[in-house]
Every structure is written in structure tokens, then in C-alpha cells.
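Shown here: the complex without one of its protein chains, the others still in place.
Order as written gives the chain letters A and B; numbering starts at 1 within each chain.
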Amino acid sequence: MAIAARGPSTADVVRQHLQGRRIDYKGALFQAAILVALLLSLVILFVLISQVVRGGIEVFQERGFDFLRGRLTVVSASIAGVGQGIAGSLLLMAFVVLAAFPAGIGAAVYLQEYAPDTKLNRFVNVNIRNLAGVPSIVYGILGLVIFVQVLGPLTGGKTVMAGGLTLAVLVLPIVILTTMEALRAVPGSIREAGFGVGATRWEVIRSHVLPAAAPGILTGTVLSISRAIGETAPLLLVGATTGLLATGGSGFFESLRGGYTALPVIVYRWTSLPNEDFRALTSAAIIVLLLLTLSTNAIAIILRNRYERKW
Amino acid sequence: MTAQETKPGIRLDTAEHAVERRPAGELVFDVQDLSVYYGEFRAVREISMSIAQNQITALIGPSGCGKTTMLRCFNRMNDLIETARVEGKILYHGVDLYEKSVDPVEVRRRIGMVFQKPNPFPKSIYDNVAFGPKIAGFKGNMDDLVEQSLQKAALWDEVKSRLKESATGLSGGQQQRLCIARCVAVEPDVILMDEPCSALDPIATGKVEDLMQDIKDEYTIVIVTHNMQQAARVSDMTAFFTAEVNEEQDRRTGVLVEYDKTERIFTNPTDERTENYVTGRFG
Partner (left out) sequence: MAAIGAPTGAMDLRGDARRRRKETRIRRVFQGAAVFSVIVSVLIVASLLGRALFFLSKVDLSALWIPSRGWYPRRGVFDIPTIVMGTLVVSGIGMLVAAPLGLGAAIYLSEYAKPRVRRILKPILEILAGVPSVVLGFFAITWIIPNVVQTIWPEAGFFNMMGAGIAVGILITPLVASVAEDSLRSVPGALREASYGMGARKRTTTMKIVVPAAVSGIMASLILGLSRAIGETMIVAIAAGASGGSAFKINPLEPGQTMTAAMTALAIGSDQVRGQEGTFESLFFVGLVLFFITLVLNIVSERFVRRVRKKY
């Protein structure tokens, strides 16, 4: 006490030392730079959407739902529409749901729950990761050779069935990987509890692991649908350009073996036209396409955030 | 070579002692020269012990001494670890559990397990208890069975009004008693408990210990515990394990040091290592 009383008080000295440099300019600059990087990505998204909406909104104002029913044509802009594209995209999705989801979830369950840790199974794992990174146009070649040519007698050639199966194979690795991740997140203690009361592996998986992993699996499958709706390149190789969806008296199953088109393919074809009339139509088609892909994407994100849980 | 010579860790000099090692009453388990390997590494070495019906047998010892590994052999939970391999025999009422024709699923139905951390299924309280009987093909009145099981686990009064609520909303102690109810619902013969109170507070621990005494008449209980007081309080027989350091691999292999009546282990142990452990000088 006596010492402190003579000079400046201890508290003053300490305060002076603790003040340091007031402002970290470099740090603030750095933070600003990375914030700009993030915001720029968001601004681009905003510009993109506003650009497309500005370009395409008049089509909806003038023609309303007529545009949604219109035909695929590159000749007359006034009657052109995306009706066939919507129908084609929905049919393609049906194939993805029916073919890729069971196969993908099944493969994931095997690899995550059953497969012993052998060299072969590790190879299969790596293989699936690599499949997820194969460019989509390469899947188009696979579809062309396997589903159009080799399985031609079954699919009928460049048909909606060939296109749907191609997209199903394309999203298969995504479905497998996201499902495996969801299964991995289920704690082992739940499995042990199931085995502990005398359940078989399948009983444990069906009653406890799959229900616990369901939100994650759902997120993955919805994401893969979003991806499939937007895919264009592989469809160009398996005949989506042939246009008309065969409808009429031949029945539903026959129409699966007919020609088709899809929304993104329509966007691509109209984009390549020099005719200015089609600019607005392209924007309008993109609005429909974005509504489909972004809303499915948003659903997946919301699902994931809602059910994200810590065990 | 006799069995004794292969087990330097256990000093069984006299015939009298060897007799004492066997518990009184009908045997449920008879472990003969059991070794467990994880890959190349031997986790437990040449254990022989027998466990009697309607008794509580405690496995104690320092960490890494193979108690849990040993316990998980009794209901073949180790099968779930890919690299695990078992040598020797575990006779269960005279049948070797590791015989080829034995179905591990059936084993686990008869020999239930309560785990270290309460692990209720993320489902309703009712479904937690009903799951086991359902898959075992139980045809009777499920509501009655659930009630009886919860009553045996001394949990019924606390949860009877909210059977349909999620089990994850229960307190840790309640969850653990639910796990015991879930276990007794399939009418097991034996209940294995792997440090069932290590995640619980003293009050919840007391309840689980009381519960063990209550259900002991119906079941045979084998419990692994870190807590020596707990072993002394609840068990009839106690087995003390320790870890032998393997210099070549720098890993620990569990061995059984002494197996005797609980009272004797804690008051008058034969082996010096047991004495050091139970008096707190080691571990």
C-alpha cells in the first residue's frame, strides 16, 4: 500500500498496459475483404434472379398460364411454351425417385451397416466418391451407350425412359453418399441397445437406425432431385432434343418409350436461338426452372437445419 | 502343463483356495481359458472363472484391464467388432456360446445388457420397453408386460402417466432404469451391466443399486464397475482384473488376478496386487 501511494497507482499502470493498440486496422481490413467475398456471391445470386425475372415476367403478364402449357417450338415465339418441358422433367424425376432412391439407399445401408472393413469394400467406397465427381456429360455417354443402344429394345432408344435412367445413375452416388453420412451420424449406442435386447441387424436398422437417419436421408434425396432437375448436358446425348412427348391413345407406359424434352433443355435450345423474341421466353422458362430447382433445394436445406441434432 | 502354470498372475497354491474360487450354487457361466484378441493384439489373457445363478458378480480393476471386454464376451457383443476374436470357451448352462451352431441374436435375447451410458432408443418410453419382446415374437398382452417390466425397474410410478412421451426426455437415472426395464422385458436369464452408474449422480446410483438387489432373485447379474464401494455394496462374488504391460507391443493385456467372495476380496485378499488396489494404493 505504501509503495503504491508514492508513484502513479498500480491500477493506472496496469490500465495503461492493457489498452494496447486501440484499433487493429489490418484485422478490420481483412474482415471487410472476406465479408465482401461472401456478399459478392450473394449479390450475384440477386442480380441473376432479378435479371431473369425482369426479362421473363412480361411473358407471364401477357400469356399467363398459357405459357406453362405451350409447346416446344423454335419457330413461333407467340405459341411457344414449356408445357412439354414440365411434363418431361416430372417424368424424369419419377425415374430418379423410383430407380435411384431405392438403389442408392440400399447401397448406403449395406456399405455403412453391413459391409466388413475389407480392402474390397474400401475400394467400393472410394469408387462411389469418384463417381460423384464424374462430369455429368460423361454420364450422358454412359446413357447413350447403355440405355439408348444396348438396352434399346427395352427403352425404345432416345426416350424418356433412357433419359430418366441416365439421370438416376447420375444422382445415384449423391444419394449413396448423403445416406451414408446420415447413417454414420446415428450413434453406435443405439445400435448396441438394439443388439443388446436380441435384435438382428436388420431389425436394428429398420426400427432404430433408419428412423433416426430419416431426416438426413430425406435431405440428400431432395438435394439429388434438385440436381437432376437442372441437369442438361447428359440429356442432350440421350435424346431430350427430339422434343415431343408421345401422348395420346398409346397409353402411359408407351409414352415412356417416346420422345421427350425437359425444362433445362428447352432453356438451352432457346438460348442458342439468334431470334430476339425468344430472349424473353428463355427468361420465362428459366423462372419456371429456378422455381423448381431452388424450391427443392430450399426444402432440403430447411429439412436439414430443422432436424440437425446433436446426439 | 497344468492350467495353473500358464497363469502366473493367479497364485493358486493350495487346493483349498481353488475350491473357494468356485461360487456356491448352480453355475450359469463356466469360463475356460478365455483369451480375446483385437486383431493381433491380445486384450484379455487366459481367463477361467465361473459364475453362479442368482448372484451378483462384480468385475473390478483399473482401466484397460479387460473387464468390459470380458463382459461383452458373455453375450457375444464382441462379435460386432470386426477384428475381435475369441479363444477358449464360455459354457453357458453347459453350452459353449462360441459354438458354431449358436446364434448370437438368441444369446443376446437370453443374456441382456445394460450399457455404461444410458442409451434409450429415441422413441417413446413404451416403445423402448416393447421393442425387445416384439421382435422376439411375444404374443401376450404387451401393455401388461410393459407395466411389469417398468415396475421391476422401479420406474413405473414415475412414468406411468407419460408412456407415450419420448424416452430422451427422462433424467439420466430414469433413462438407465428404463434401459434395465427394456432389458428385463425380454425375460433374460442373465443381465450384464457395464458400469451402469458411471454416468449417474449418487442418488440415481443408489436407486439402481437397490434395484439390483430387488431383481437378483430372478436374474443372474454380472456387473463391471470402477467403483470399489459399489462392488462391495452390491456383489456376492468379486473378480479383480489387472493389466499386464506387454513390452514388445507396448499394450496392455488384461488378466484375472483373484476371484473370490466379495467379503474376502475386500477384507482378506490373497494377492498383494488385489490388496493394493482395494486399499487404494494403486489404480
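Here is the rule we go by: a contact is a pair of C-beta atoms (placed from the backbone, for glycine too) under 8 Å apart; a residue touches a chain by one contact, two chains touch by 3 or more.
None of these values were measured; they are calculated from a predicted model.
Among B:Leu27, B:Leu80, B:Val102 or B:Ala199, the one in contact with the hidden chain is B:Val102.
Although one chain is not drawn, the whole complex shows that of A:Val13, A:Val47, A:Leu98 or A:Ala214 it is A:Val47 that touches it.
Considering the whole complex, the residue from A:Val59, A:Leu237 or A:Leu256 that touches the absent chain is A:Leu237. Interface note for the absent chain: among A:Val134, A:Leu154 or A:Ala214, the touching residue is A:Val134. Taking the whole complex into account, chain B touches the unshown chain at residues 92-95, 97, 99, 101-103, 105-107, 110, 133, 136-140, 145, 148, 186-187, 189.
If you put the missing chain back, the residues of chain A touching it would be 24, 26-27, 30-31, 33-38, 40-42, 44-45, 47-48, 51-52, 55, 102-107, 109-111, 113-115, 124, 126-131, 133-142, 144-146, 169, 172-173, 176, 200-202, 226-227, 229-233, 236-237, 241, 264, 267-268, 271-272, 279, 282-283, 286, 289-290, 293-294, 296-298, 301, 305.
Simple rule for what comes next: only the chains that are shown with their structure count from here on.
Chain contact summary for the complex, chain A toward chain B: residues 116-117, 187, 189-200, 203, 207-208, 211-212. Chain contact summary for the complex, chain B toward chain A: residues 75, 77, 80, 82, 105-110, 112-115, 117, 119-123, 131-132, 135-136, 179, 182-183, 185-186.
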